[in-house]
Each structure stands twice: as C-alpha cells, then as structure tokens.
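What you see is the complex with one protein chain gone and the rest in place.
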Amino acid sequence: MKSKTKFSNNVPSQWCPGCPNHLILKALQNGLEELELTPQEVCLVSGIGQAAKLPHYLKGNFFNGLHGRALPVATGIKLANPKLKVIVTTGDGDCYGEGGNHFLHTLRRNPDITLLVHNNSIYALTKGQASPTTPKGEKRALNPRGVEDEPLNPLALALIQGTGFVARCSALEIEHLKEVIKEAINYPGLAYVDILQPCISWLKPSLETLKKETFFLSHDPQDFEQALKIALDPAQKWGLGIIYKNPWPKPVLGEGFYQHFSLEQLTHLPPLDLTIAQNLLKAH
Amino acid sequence: MKSKTKFSNNVPSQWCPGCPNHLILKALQNGLEELELTPQEVCLVSGIGQAAKLPHYLKGNFFNGLHGRALPVATGIKLANPKLKVIVTTGDGDCYGEGGNHFLHTLRRNPDITLLVHNNSIYALTKGQASPTTPKGEKRALNPRGVEDEPLNPLALALIQGTGFVARCSALEIEHLKEVIKEAINYPGLAYVDILQPCISWLKPSLETLKKETFFLSHDPQDFEQALKIALDPAQKWGLGIIYKNPWPKPVLGEGFYQHFSLEQLTHLPPLDLTIAQNLLKAH
Amino acid sequence: MKELTISLVGSAGEGLDSIGSLFSTVLAEHKYALFSWKEYESRVRGGFNSYHLKISSQPQNYPREQSDLLLALNPEAQDKYTSLLKPSGLLIGPKENSRFQSLVLSFKDLAKKELGNSLYANAIALGFLTGILKLKLELLLEALQKKFATKSLAIINNNLEGARLGYGQALDSSLNLTLPPSGEHNYFFTTGHPATALGAARAGCHFMAAYPMTPSTGLITYLSQKQEELKVFTLQAEDEIAAINLALGASFAGVRSMTATSGGGFALMVESISLAGMTETPVVIVLAQRPGPATGLPTRTAQGDLLFAIFAGHGEFPKVVFAPSDPEELYLKTIKAFNLAYKYQLPAIILTDQFLADSNFSYWDFNWEGETPQFFRANPSEFKEYKRYQFTPSGISPRLCPGQSVHLVGADSDEHDEWGHITEELDKVAKPMLEKRLNKLKELQKEIAPPLEVDIADSKYIFISFGSTKESVLAAQKHLRTKGEKVGVIHFSELWPLPSYSFPQNALLITVENNATAQLAKLLNLGYSLNLKHSILKYNGLPLTPEEIGRKFDEIQNQI
Partner (left out) sequence: MKELTISLVGSAGEGLDSIGSLFSTVLAEHKYALFSWKEYESRVRGGFNSYHLKISSQPQNYPREQSDLLLALNPEAQDKYTSLLKPSGLLIGPKENSRFQSLVLSFKDLAKKELGNSLYANAIALGFLTGILKLKLELLLEALQKKFATKSLAIINNNLEGARLGYGQALDSSLNLTLPPSGEHNYFFTTGHPATALGAARAGCHFMAAYPMTPSTGLITYLSQKQEELKVFTLQAEDEIAAINLALGASFAGVRSMTATSGGGFALMVESISLAGMTETPVVIVLAQRPGPATGLPTRTAQGDLLFAIFAGHGEFPKVVFAPSDPEELYLKTIKAFNLAYKYQLPAIILTDQFLADSNFSYWDFNWEGETPQFFRANPSEFKEYKRYQFTPSGISPRLCPGQSVHLVGADSDEHDEWGHITEELDKVAKPMLEKRLNKLKELQKEIAPPLEVDIADSKYIFISFGSTKESVLAAQKHLRTKGEKVGVIHFSELWPLPSYSFPQNALLITVENNATAQLAKLLNLGYSLNLKHSILKYNGLPLTPEEIGRKFDEIQNQI
C-alpha cells in the first residue's frame, strides 16, 4: 500500500509511534485514492479521542467537533451538500458512549455517510478507562474490582436497526480494511465499519495476539439471519469481513426532499422572495 | 380489578378522559397490592411526557425528573437504597428519543429496576410529533411528507444487549399487563416491559382495532432465539407476553460493591474518620 | 370606547383556539385591529384555559388584566375565570351569577339539543359573539365554510346552522355591547413564530433541526408545514444536542441553519454553542422561554433565561443575543441575527417566550425592508493558499465551505492553528487565536442597536425593559404620563454584546421584567456600572399588563 497518496498531508501525528491508528489512516488514504476521489470531494467528521484526531492527518475537508457528536454534524453536512463524501472517524467511547444516542438514531435515519469506528475497547486519550466495549472483568482505572457491565454489541445493534452495510475489520489487516472501506464509501446509505484497533499503550495483548485471533468470514453477506448470528456469536467475535450488505439499499435521508424539489444542494438556494414572505404572513 | 387499592391517591389526573394510561395505572396499582408491597417500599421514577405523569397518581415515593433522564435517576436511587422497589414509567419519546443513550447503557448495566414504557408511537404531550417508534409513512406535524426513518426496535435492542426480562403488553389487556408487571417487579435485574398504549387524542386507529390486532404469544420465554425472532418479526409485532426471561439472572449492578463491603444500604454509612483522611493524604 | 376585551374560557379540547381564530377573521374583515393572548395548562384535554381578545381601531398589542365580556364554555372554567371580568362586564356561561350582568347559556347543551352534538357548541358561540357585537353574520358563515371546506356536507351545514342559532340568541337577548369604531386598514394578525420563520427564510435559511419543546415547537412546525413555499429542510432530531449539531454541520457545509428550543433544551445545547464559538460556525438559536427551573411551567411565559443565555457556554467566545419585542421585530431581528451570525461567524441567540409565541399581534404596515439579507461567503478565487482561521485585524477570517472549491476547509473544536489543526503552541498560536475570536467583538458591538428611548428628556422615572414586555411597558408609560407622571422608557431589543449607551443621570431607573431576580438590572449593572435598585417583576407565568406595571410603579413611588 502506498505510504504517500494525494490524501497525505504533513501534519505531524499526535498518536503514539506504532499505534495501529496509523494503519487505519493509511488504508483510508489509499482507499480514497483508489476510488479516484479528490480531497475536495471528501469531508471527514470526528468527535474527540485518539481516533477522532484522524481527520487532521488526511488531506481533505474536515470538521473535528465535540466528543460524541460527530454523527449529527456529519448528517448535517451531507444533507446540506450531498455531493460531499462524508466519512466519520470515531472511537468506541466517542461513538458508543457519549454519542450512543446519535449512533442509535443515525442508524434509523440512514444518511448516506460512512462510519468508521476505531474500536480499541478503551478510552485511550483520557488514559485508560473502560469503554462500552471493554470486556467484563477487565480492571480499569475506575473499575478496581473489574468491569461489571455487559459490553455493548454495536454490530448486532446496527443490524437490528436495519443498517444496510455492516462490517468488522482489523487495523492489522490493512489490505482487507482498505477494500471494505472502499465498498462502504460506495454504498448508498449509512455504511458502518467497526475496526478492531488494539491500543498499544493501555492494553496488554500484543498486536501479534490479535492478528492471530482474527479470521476472515466467508458467509453470504446478503443473508441477514447469518449476519445477525455472527454478530451475536461470541465465538465469531474476531471474524472479519462485511457482515451484512443489503443488496436493495433503502432510500437515504434527504432523498425525499431533494427529489420533491428537484434539488442538488441546499447550499445553492436563494433566500426567500419578499413577496412570498409578505403573502404568507398576511394569509396566516 | 380493584379501582381502589392502597396505592390509590386522590391527585386529579391530567390525562385525557378515556386514555389507556389510566388502565396502566390501574394494572400497576393492583399489581403492587397483590405483591403485598407498601407505598413506602416503592419509588416511581419518570421523565417528562404523558406517561411520565403516572407517578403523581400512585401512592408511593416518586421522582419526576427531566425529559429523558428517568433511568439514571432510578439507577442512582436503587444503588443508594437497594431495599426500594424502583419502577420507571416513561414514554417512547422520553425513553427511546431524548433518553436513548441511557436506555442503551442501562440495559448493559443491569440495575435491579422495572422499566415500563408507555409506547404510543407519538409525542403526545407536545401535541403529536412522530416518536422513534412511529411507523414509516405516517404524516405528523413535522413530517408533512410522512415519516422517513426506520422505526426503532427497542425489544430486539434489549434482547441483544442481554436484558434478562423483556415483555410486550397492551394497556387494553389489563389483567395480563398486571401479571407481567408483577413478574417484572419480582425479576432480579432490569425487567423491561414495552406497553402498547394507544393515544386516543393524536392517533386515528381506535382502541377496538388495536385490541383486535393483538394476540398472546405462546412460545417458551426462556428460548432466546425464539424471543429474538419474535422481536424482529413484523408479523408478530402485536404479540403480547413475556418475550424473554432469562432463568439464570445475571448479577445486578452494585451487587459486587455491596457484597464486598457486606453492606445493605449506602444511605446508612457514616462519614470518613478524620484519621483515615489524614493518613491517606499524608501517604499520597 | 377605545377598545373592547373579550375572554373565552374553557378547557383543553373544547376548541377555544378555533373560536378565537375564526372570530379574529370576522373582526379583520370589519377592519378591526386585534390583539389576543392565551394561557393554558400542560395537558391535551381538560383543565383550564383562557383566550383573550382585545378589539380596537388601532393596533394595541398588549394584554389587559380584565375583560368586558367573559364567555365560558363550561361551569368550572366560568368559576375559575370570573375574576377576570370588569365589574361592568358581561358574563355569558352555563352558570348563574348575580354579581354581573349575565346570561345563563350552555353552548354545549344548546348544541346537543338543537344540533344533536355538543361539538357544534363552538359554532353557536361564534354566532353569539358575532351577534352580540352586531357584526355581519355572512362574514362568519363564509369563514366557517372556508374552514370546513374539506369536511362532509352535514358538518358544514351543522356549523352554519349553529352560527345562525347563536347569532339569533344574541339578538334575542337584551344584552348590548358596543364596539369601538372600526379602523382604517385591513389589519393582519400574526403570532411570533411565523414572523421568525419568515425572517429566517428571508435571510436565506434553508435548514432547521429541532426537538419538540413547548413553546418553541411552533417554529419548526410552521417551517415544516410551509415547506412548499419556503424550501427549508426541517429535521426532527433525537434530542437537542443532535439538533444543534445537525444545524452546525449544515451551516459548515454552506447552508444557513438554525435550531429552536426552550430553556431545558437550550441547556443541553450549551456545549455546542461553545463549539460554534470555537469553530466559528455561524448558527441561529431561538430560545423560547418558559418559567423554569427544570420542567417548570411548560406552557407559561417568562423572561428567566437572560443571564443564562448570555453566559451560556464554557470558555470565552463572542456571541450575539437578541430579544425582539413583537412579531415585526422577530422578523427583523431574525434577519439581523443571520446577518451577524454569518458575518462574524458565531452563534446568535434570539430570546422569545410563550407570550410572543402564542399571542396575535395586528399590523397593517409592517417594516418588511428594515433588514435585508446580507451574504459574506468569500470568493475562492481570491486565495492562493486558503486558511480557514487566517489571522486578520478584524478577527474575521474569510469563510469558504467544503466542496465549494479546490480550497480545503477544516474546522476544529480544539484550539487550532490558522488551518484548523490542533495546536499545542501556546504563545505563538493558541493565545493569538483566542484573541482573534474575541477581537470580533469590537466591530460587532458597533452593530448592536442602542435601546429605544421614549420621553427620556424630562423623565423623573424611567422604565427599562427588554423583549416581549415592550408594548405593555409603553402602554403603562403612556397612561402614567396622562396622569401627569414624568415617566420614560428605555427598551432593549438587542442585548449582547451590550451596545454603547449612556444612561440618563437624573431619573430613577426601574427595570420591568417578567422574572423574579431582576436579571436585566444585574446585566446593566455589570455592563454599564449602574447601581439599579428598583424593579417591577412578575413571575407567576403570565405576561405583564400595563395595569400591573402602573400599580407596582405606585408602590415604588410610595416606598421612596
């Protein structure tokens, strides 16, 4: 994979040297290049966390907003200008913790955006607290007796909410990741990729261990029942691939409005005519 | 069913005459009486909405908090005093909309509380906007072209998050509702009951129609796979009953702490000894 | 007689609103100016609601404390509201009452008896009102026909029949009520939200996201219902945090955007207001106030969020806060809010309240051209290298949008460099970037209109007010002047940054506020180093009337 693409910039990274976040960045940059997109067409959106710093290291437009709030910002951007490829890069704390309500409802709403969650099962930037995907029993800063909550199953959640594209990738399988990202970007509607991203600063298991545990799935991703089974099966929690891809994509958010008014972008609309305003107020 | 129980009070209702919310109230009051509980042992918690007014009409302790925030308040109450039977009464907007993140994470956390959602698929108190469970296509105040979002499937969501007790009831099947509520209250851990509660002011279909559509489920509620199938099956969306009941209840939130310290209530603990404070600060 | 006031009282679900609005149409056709306001409980059916109409030949857009006519739809409401009637007033309702000139009449019973369904009580009441004021029945019948046009013939006919019946009852009664002379204009009426909505659309707004919350919901409802004309994309969000972030995303991408909410929802937006400040993403937030704290009195009115709104948001950044006084100002200040938000790239807050949201104001001349939409987007071809947060003397950096050109646009909630990238350079980047943002305040402050001054020069007492209390305060002042009291008014409709202004030195300054803690007085102390000690405050959830202001003014006079 190319380490220099037209999506490279030279903003120095704040990530730890060797962090797999760098690999995700590379896969995304290469994927975008292979899709023959230009930086101008791309808008990255993120919240706060290590994952959420990614937009700074990729040449493109970006909005790096508040912790947990990437999805509504991204939805707003896409609604205003559907020509932009809007990609969210977020972490498990950002997306499933603080941003849980937006995750839930954005899945229902189906904007045409790509959602990449760097899932390291930890709050890395704030120095090692449990996240919603931290396994039970792990001892973390605020859990001296071990985590007691059931971990979130975000993939199953996405599936039962009707998400059209649901995938699990690993930052350590960068070729595969790149291909899935490309497919996700091309998918019309919300495309969601949960990316296993071992943090090398706060987590014990080495990258090698994770690499050994993961395997590639080989089911038919159009089979919803299979997909749900995989997402719910603890034995398949390291299975990588497109878990589900609905071959009949549903209408995306905003489509109704845009079609109704034969519009391409909200951003080009003129202000209301004074006479219309006058008539409406008087008619009221 | 008795219309006067020891859980009756004489606070005048703000609900519309004839609203099925009155039936839910009755079922709950009778259920509590049949469980031989006293008002003193019971604490109702709610947010804001029509459903959330219920605690005012039942003799017991109550905390009627902010829109969407009943679950964390209820969790805090239960953690502080596990002897209280804590029951949340909330609406589909309150619990699944504004409170969606708390719903998601309270399911994971498994406090020993009872969650009753008056699901009328509408924001009734604010006068008829779509809620997260409003069916696609319905025209609502803010959806002149019809609702475009996929409705939320809260039962399936609860199931995949490992909730031990998940049920669907109807306000129009009050005996059944009462029995399920009793079982829910007795269940150790989070017990969740979604209650179909047709709003007679903002919704067209009559009570009779709903009553005709619903039917009682007859599967084995210990069978998780069956349960999930039912929750996902549009054909069974009017099926009433306990959809899932885990026969091996998981530890409830706080159990670890309470056992570790052999405590019964946080509320009875004395303040820290001055000498311990001194030693800790000096040791630091 | 200069005005006639009518109170319609009943319960939720009995149709007070539709009686009020249909009757307003009839009065409009007769060239009357009208003001109406209402108060209601937070429930869908039952309880006690009232709807108040003031009829005059010239617009007099403020509430009165008492009415000339009270029309009650049910006996409980009649009992509760009888105190609103003037001693000389006329009482129409289902119960006897010997203290007033009255007619015992149950519109519901009559409707059931004569038309077989108590639903037609409203038509009868409308006919009665039309009759007792000697207005033209045909105009009412036309209005009814229009309103029920899509209904079955039976329904239409029963309504017309009911109207005739009520009209006849009024004529048959020996009762008499005199209207003021009709006016010279065809007045039109509007509540607050449509004016705000049209101001927004006029300013180029095409995106609004919100979460329902009384009394703000009417704004997004209007925009949604008028989508055909306005082409504003409206989105009901899952919560208020999503709502404002949706609006910020859309605004960043290049469409003028807004949101609206009430105090509790505004509280949830506060973090994102700070985000708008940091990212310099323009957005307009309408805060429709109701009494707090917490859920408070959801359907009532207050001006209790003033200081909260002004200091909302962690950290330090410029924002602009408006408090329009009436629908005309809502229209104008909304345009100005968009203009300033997009010129200075910051959040603009428009304070309104339940009173402004629900009251009908009359107009015949409306200042449509007082504000015009202005656009400030930079021209991409001007830049060789584009920097979203370029340091400039004014603090305003040229604004481009993503996808608009080859220039890339980045926004960052962290402290950032000129390109929008996270910075840890404290003295070279972070500090000047903060100063850049605060610098905008200098020019911004010059754009803020000074307060309206009325009869300042010779005043011994000056009322200072803001927002929706304006017409009541002016009416009170006028009345006090007729009594020989040298009273003036200073009224603010633009509140932050505080405009440069010198307060008169020799008058006693008295703030008049719809809140309990004299927040305007506190704000003016803070901004102008005043030492305001007197306030006329009302905080029971109802709007201020000129009568009350007058009484409380007397109390203050007696104290000092």
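For clarity, chains are labelled A, B and C in written order, and residue numbers in each chain start from 1.
Following the convention adopted for this analysis, a contact is a pair of C-beta atoms (placed from the backbone, for glycine too) under 8 Å apart; a residue touches a chain by one contact, two chains touch by 3 or more.
As the structure is a prediction and not an experimental result, all values here were calculated from the model.
S.K.: From the list B:23, B:77 or B:185, which touches the chain that is not on show?
M.R.: Checking the options B:23, B:77 or B:185, the one contacting the hidden chain is B:77.
S.K.: Of the residues A:124, A:185, A:210 or A:253, I need the one that contacts the missing chain.
M.R.: Of these options, the touching residue for the absent chain is A:124.
S.K.: Spell out the interface residues on chain A facing the chain that's missing from view.
M.R.: Touching the missing chain: residues 14-17, 48, 50, 65-68, 97-98, 100, 123-127, 129-130, 132, 141-145, 201-202.
S.K.: Write the list of chain B residues that the hidden chain touches.
M.R.: 11, 14, 39-41, 43, 45, 48, 53, 55-56, 59-66, 69, 71-81, 83-84, 101-102, 104-105, 254, 257, 261, 263, 265-267, 269-272, 274, 276-278, 280-282, 284
S.K.: Could you please point out the chain C residues that touch the chain left off the display?
M.R.: 41-42, 47-48, 241, 262-264, 266-268, 270-271, 274-275, 277-279, 291-298, 300, 302, 304-305, 307-308, 310-317, 413-415, 422, 424, 426-427, 430-431, 434-435, 438, 515-517, 519, 522-523, 525-527, 529-531, 539-542
Heads up, the rule we're going with is that only the chains that are shown with their structure count from here on.
S.K.: Count the C-beta pairs in contact for B-C and for A-C, then report the pair with the higher count.
M.R.: Result: the pair with more contacts is A-C.
S.K.: So how far apart, in whole Å, are chain A and chain B when each is placed at the average of its C-alpha atoms?
M.R.: 31
S.K.: From the C-alpha centre of chain B to that of chain C, how far is it in Å?
M.R.: About 37 Å separates the centre of chain B from that of chain C.
S.K.: Multi-chain contacts in chain C: which residues touch at least two other chains?
M.R.: Residues 227, 238-239.
S.K.: Residues of chain B that touch two or more other chains: which are they?
M.R.: Correct list: 97, 100, 132, 145.
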